[in-house]
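Of the protein chains in this complex, all but one are displayed in their positions.
And now, chain A:
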């Protein structure tokens, strides 16, 4: 027991030491925002959960293009990330899944410069591959007996859902309003929901586990993803380079392949 505890403590202190060195930005090259290939150092990027797959890939690409650099991610719900930032979490870049949460960050004085939109996402209807309820249009979602699951209006995907329903002039009667788009997708994958409203990128990311049904009204609820370097960054030039990288051709290709729209 004692030995275990000692080992755990030793491990923790090593991790802490590493983290401290990393935060210190030992190799920060200073203000060389224009040179793209030489500045090393470590970056912490707070990014919306829906960016997990794409940003993980982009992080590897960025590290390859900037030898000596290391990108660490904290993925989570955008509002969680903002409140972590507001409470002093150390981060260099913030990528939000919607404008509202980025606005929270900018009005709290956290962002360095104006946030830039780097991607867009639209809703799509996700159904189990067998499509048991025969959903082919947005209108089909209101058929009696259809077990529809959506995001709660308090979260970004839910407000997009409301906009889409309003644009179609329909009132949705979901059996559940979930906390996150992942929860909605989970209920469709498990087969308990006949249909769910999620993002195009979620349907694509789920592989063959769900089928997507696009609908024309989705364009009335386009979700924009803003990104900004943060004032608290100890490695401002590298942070800005990461933002530029995401918005550059390589970043846009990865995002596009995952189903995100161009800004």
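Operating definition for what follows: a residue touches a chain if its C-beta (ideal position, glycine included) is under 8 Å from a C-beta of that chain, and two chains touch if they have at least 3 such contacts; residues count from 1.
One rule holds for everything that comes next: contacts and distances are computed from a predicted model.
Q: Just go with whichever of "Succinate dehydrogenase iron-sulfur subunit", "Cell division topological specificity factor", "Molybdenum transport system permease" or "Molybdopterin oxidoreductase family protein" UniProt uses as the name of the absent chain.
A: "Molybdenum transport system permease"
Q: Touching the hidden chain in the complete assembly: which of A:48, A:155, A:168 or A:255 does that?
A: Spelled out, the listed residue whose C-beta touches the missing chain is A:155.
Q: Among the options A:67, A:113, A:134 or A:191, which residue touches the chain absent from this view?
A: With A:67, A:113, A:134 or A:191 as choices, the missing chain is touched by A:191.
Q: By the contact criterion defined above, which parts of chain A meet the unshown chain? Give residue numbers in ascending order.
A: Output for chain A: 77, 79, 83, 147, 149, 152, 154-155, 174-179, 183, 186-187, 190-192.
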